[in-house]
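Of the protein chains in this complex, one is absent; all others appear in place.
Moving on to subunit A:
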């Protein structure tokens, strides 16, 4: 076990970006996952983050092909909560385990679990990865972009 990856929450509330959406072309916001990140534990660098979000969004717009990370995993986890998901790396593999206990829904009770495995590119470790849980149920795991400034 090389380590556990902590899910990163960058945005305080998604509603904050309402204006941003209004003045933007929706199509441009489609793959900017930061705009959908779930509110989470407030981080010390919150204000700095909002800056970088805007910057990266603009940058992505200008050169959508260049900023594309070489390894990215998108996973549909609508039925799970952030605390149900465990992300680990093990000997060059990325393991995503999601599990939730009996939960009531409209038709009774439901328990779900799944484990997904991806082969990581050579030399990629836990510290190089970043995970983002979006409120529309998409889990994004990608390689940290180096040198943001």
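FYI, contacts are C-beta pairs under 8 Å (C-beta built on N, C-alpha and C of every residue); 3 or more make two chains touch, one makes a residue touch a chain; residues count from 1.
To be clear about the criterion, contacts and distances are computed from a predicted model.
Q: Can you work out the missing subunit's protein name as recorded in UniProt? Choose among "COMM domain-containing protein 3", "YIP4-like protein", "Ribonuclease P/MRP protein subunit POP5" or "Heat shock protein beta-2".
A: Going by UniProt, the chain not displayed is called "Heat shock protein beta-2".
Q: With the missing chain put back, which residues of subunit A would touch it? List them for me.
A: 14-15, 17-18, 21, 26-27, 29-31, 35-36, 72-80, 98, 102, 105-119, 135-136, 138
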